[in-house]
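Take a look at this one; I'll ask things after.
Note that one protein chain of the assembly has been removed; the remaining protein chains are unaltered in position.
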Amino acid sequence: MALSVEKTSSGREYKVKDLSQADFGRLELDLAEVEMPGLMACRTEFGPSQPFKGARISGSLHMTIQTAVLIETLTALGAEVRWCSCNIFSTQDHAAAAIARDSAAVFAWKGETLEEYWWCTERCLDWGAGGGPDLIVDDGGDATLLIHEGVKAEEEFEKSGKVPDPESTDNPEFKIVLTIIRDGLKTDAHKYRKMKERLVGVSEETTTGVKRLYQMQESGTLLFPAINVNDSVTKSKFDNLYGCRHSLPDGLMRATDVMIAGKVAVVCGYGDVGKGCAAALKQAGARVIVTEIDPICALQALMEGIQILTLEDVVSEADIFVTTTGNKDIIMVDHMRKMKNNAIVCNIGHFDNEIDMNGLETYPGVKRITIKPQTDRWVFPETKTGIIVLAEGRLMNLGCATGHPSFVMSCSFTNQV
Amino acid sequence: MALSVEKTSSGREYKVKDLSQADFGRLELDLAEVEMPGLMACRTEFGPSQPFKGARISGSLHMTIQTAVLIETLTALGAEVRWCSCNIFSTQDHAAAAIARDSAAVFAWKGETLEEYWWCTERCLDWGAGGGPDLIVDDGGDATLLIHEGVKAEEEFEKSGKVPDPESTDNPEFKIVLTIIRDGLKTDAHKYRKMKERLVGVSEETTTGVKRLYQMQESGTLLFPAINVNDSVTKSKFDNLYGCRHSLPDGLMRATDVMIAGKVAVVCGYGDVGKGCAAALKQAGARVIVTEIDPICALQALMEGIQILTLEDVVSEADIFVTTTGNKDIIMVDHMRKMKNNAIVCNIGHFDNEIDMNGLETYPGVKRITIKPQTDRWVFPETKTGIIVLAEGRLMNLGCATGHPSFVMSCSFTNQV
Amino acid sequence: MALSVEKTSSGREYKVKDLSQADFGRLELDLAEVEMPGLMACRTEFGPSQPFKGARISGSLHMTIQTAVLIETLTALGAEVRWCSCNIFSTQDHAAAAIARDSAAVFAWKGETLEEYWWCTERCLDWGAGGGPDLIVDDGGDATLLIHEGVKAEEEFEKSGKVPDPESTDNPEFKIVLTIIRDGLKTDAHKYRKMKERLVGVSEETTTGVKRLYQMQESGTLLFPAINVNDSVTKSKFDNLYGCRHSLPDGLMRATDVMIAGKVAVVCGYGDVGKGCAAALKQAGARVIVTEIDPICALQALMEGIQILTLEDVVSEADIFVTTTGNKDIIMVDHMRKMKNNAIVCNIGHFDNEIDMNGLETYPGVKRITIKPQTDRWVFPETKTGIIVLAEGRLMNLGCATGHPSFVMSCSFTNQV
Partner (left out) sequence: MALSVEKTSSGREYKVKDLSQADFGRLELDLAEVEMPGLMACRTEFGPSQPFKGARISGSLHMTIQTAVLIETLTALGAEVRWCSCNIFSTQDHAAAAIARDSAAVFAWKGETLEEYWWCTERCLDWGAGGGPDLIVDDGGDATLLIHEGVKAEEEFEKSGKVPDPESTDNPEFKIVLTIIRDGLKTDAHKYRKMKERLVGVSEETTTGVKRLYQMQESGTLLFPAINVNDSVTKSKFDNLYGCRHSLPDGLMRATDVMIAGKVAVVCGYGDVGKGCAAALKQAGARVIVTEIDPICALQALMEGIQILTLEDVVSEADIFVTTTGNKDIIMVDHMRKMKNNAIVCNIGHFDNEIDMNGLETYPGVKRITIKPQTDRWVFPETKTGIIVLAEGRLMNLGCATGHPSFVMSCSFTNQV
């Protein structure tokens, strides 16, 4: 897509796939409101007093129907809102269209490139001359990261005149971040510092984003207050456990139409997300095997009758593999080569590096066959057998299905608010 | 759609939504073959001996990816095949396209009108001058019905010169059947009798279709041998129990994105289909209530900790209603009026008269809002509350999802073969 | 125990462990009546018309509290009743005492020797000079067997003067049967033939007993009509599936206090009994593995996420082994030698030859340590590791617990009546 900001007739900025889907989005928003009693109660209780009157809120969080109800709750409480997604595949285009037309500035569409993704993140934080947002709603910490890297670069530039060098990193995504910051320095060398000044704080939604924040706090580099929404009971238990229990099988079925009953499914990790995934697969009739290094979590799996093995033990026997660990390099290309024909590999942890997509993409002679968007069959040259990778190794429940259901998100979003 | 038969470059007849989807259909067919070991084993074992060499097979059965694997198994065993769907919503257009292009004559698309449906059924039985098919693969008995009604009408016409009168019935669908037969009499008054002569037999897939056949057998009106595939173990247990356990939640989630956990769900009927539905809903975290008149089935539900009530008892409290009985008039418009706002109403039994759609459509002042295809919100004028009806009261697992998974259909189709 | 018949003050014959437990038995009978609505409804509905007036009924069926309610239902309907147990461990002595004191002739106690067992069976059939019973309620077919063997021996004796030779068989139990018949011939060479004349029929409760009857019917040796109670829905589904689901964990816990959660449990056979056992173990948190040769049953297990293996595959890894097959020689001493220390081995199928007790008892150097009645640890000399065998390889749910609960037995006994 051409990267230029568009405007509604009322002058609000946006960039979405297709504004004409706004009516469809509105219909689903109407349904979702009934399923999200927590947020609706916030509107009723706090709407009259307009607690967010005049506040600017930037959100970097999957642009779904449920998030749309969150955004309209924030605006109902008086806020001005700009939004982007925190995942290149997670936007529901009809939700983005409805919000763009009716309520807030949105920069998000399903299937962004990484360059587009960071352009959207930049737009979301760009409140024009008067600095940035008062509050950030973050999910995974990318908006927070951009500001921190930006401030660091501006201070270095002021001190030594040096600008960030995208070639200084091997990480393709971080190259893009550095490029954006370098180009920004040319027009305004105080942009991110102005943002930092104005910013009251950030609320962070995910385990991984929270870890990043704690690391920054410990090293003394955290620039503004942060609220850990992830560890509230309504998030950690409800969103992770019940949400994933719902959306894992949903994503599997939409992407592959596979029958889960009778399959052997490997869940990597038995934290709250892993517990939800294992429960869902077990209940659907799969035989579940868990890989887990934490002894307490492993013992809990055992108490539920679940076998604990290493990935190596089962890699050539299982039909479905799900990563839930929040750590990187869980399923490597070397594992994938040994899998059965049409084994399904997917990730429901927040980041996209649990599955070694880089190793897969660069494997000599590997062939990628796209069955449909977010569902690819990768065929290895030696064996001619293929594996099916969902959502390019990113969050499969958002890439292949519609993420957590409204009710669950009502619980965690009500906390965010 | 304009109702005219089209032809492939090789001269085979077809009528599908979009032949250009054939490549996509072929990719999913490749995946499904791996999931359907029974059918593939038939190809390997019986392919060389070509047992169906020269046989003409007409099929009236949901035109899905799984059925496509069945069709290509029949052709691999030597048969010539013509196909239509047995449900106006159940066709997967990419499956139909792949078969039409590569393997057999197909007349089916998602979202047929009733007129189109019966036109397709007629085409499927129309083998040209030399009479009809040698074998029929039926699902619900509509192809069988058409031939029986046709033969009856031809005999009456020969005896008394009388032609069927579409106005003699109140049933809108039967009006269409009579019209087709009446119109057919004008061109060939022996068509259905020639079919009957040639026909070796029919295999029937559903409980309801089988009941119809037994009734005809008892009354002495059954014109040709029939094989009851429904009551084989692989069908009754696997297709009904495990298939519905898989596809009910799949259909609910695709159609409404609703969180099943925490909901109150009513399953009408606790036969094999009802058992599968209740198990799926319970495992997804719903509180399930069953309505059932058979005391043994009711006791079985009780032994699983499921509450037994009448529909009247729970109509205003439940969130999800599923009919599985195979009987008609289970959920009436009077029930629907009393339901909660956004209660979901759907049917997974074979026929479309378990839910009183006629009563709903003709309710004074009722308003229908189509959220997306197969998902309608019906708003009652008195209360302004609405209910969500899936697949217009027809088979929701085919209308809203992709039906039973390949593995299950492999079990029952292998029997059919 | 000294084998002599005792008499109540009213002159009714009996032989039980301790008549003074009758009060305790009566209290539990009172409770059980509330749990057995089917039998109590029979008393209410048919009591006044006394359909069994004057009928002599002999029962060979586990002498439990539930059976006591059955017996008193039969007497309430007018019958005279004599009873023995069909298993040497299954009698509940307080139940036997209450019945002996109040209602019927009982010959049964927990922990009979095989000689005592067959003496009891003989007493149960012994109605004095006037021949035998009008009806037999059989469970496993031992009463039926005794009459058939008796008749055969009497006919042979009349023809050739030959008497049965206990030494003609290796089976220790059949030796006893032949001895009883031989000794009986000396006093009355028409006893069993008189019984056969009088007998109207037998109702049989178990799969195994029914199989015996069908074999006799086929070979033309069945001497009187038999009713197959086993295959009625209320028996096969309820008693086998739900009953074993209840009583397997009950027996395991009473005998060993073992925690089932986290254990690996092997269920041999996945018929209705096996399904109930597997469900119970799975729900208690065990990882269940099934051994099964029937492909349909194996596929059903797979659909529930249960692993199918051979016994050899898991013999050294599993913690609990349960046989449910109804066949003999399932777990041999050679398997038992390879098991983990303190692995639990038990049988819930009807007969006592699923586990190779003979092989175990005669294994050179094996040592038996009785933890408590029905719970033995057998230590192998080579490894010094031991396995725990419940109820000496006989029905563990009767030997170690109290059998099926009243509610389940109400369902199948109501059918018997």
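In order of appearance the chains are A, B and C, and numbering begins at 1 in each one.
One rule holds in what follows: a residue touches a chain if its C-beta (ideal position, glycine included) is under 8 Å from a C-beta of that chain, and two chains touch if they have at least 3 such contacts.
Only a predicted model underlies this, so the values are computations on that prediction, with no experimental measurement involved.
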Which of B:Cys120, B:Leu223 or B:Ala261 touches the missing chain? It is B:Ala261
Across C:Leu19, C:Ala55, C:Ala189 or C:Met253, the one contacting the chain not displayed is C:Met253
Of A:Leu3, A:Leu114, A:Val200 or A:Leu299, the residue touching the omitted chain is A:Leu299
Where B:Arg12, B:Arg26, B:Arg287 or B:Lys338 are the choices, the one touching the absent chain is B:Arg287
Hidden partner sits against chain B at residues 261-262, 282, 285-288, 299, 302-307
It is residues of chain A that touch the chain not shown, namely 233-234, 237-238, 242, 296, 299-300, 303, 411
Residue positions on chain C contacting the omitted chain are 24, 27-28, 31-32, 34-35, 65, 242, 245-246, 249-250, 253-254, 256-262, 283-285, 341-342, 369, 371-372, 377, 388, 401-402, 404-408
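Please note the rule applied: only the chains that are shown with their structure count from here on.
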For the pair chain B and chain C, the C-alpha centroid-to-centroid distance in angstrom is 48
Chain centres from averaged Cα atoms put chain A and chain B apart, in whole Å, by 39
Chain C touches at least 2 other chains through residues 299, 303
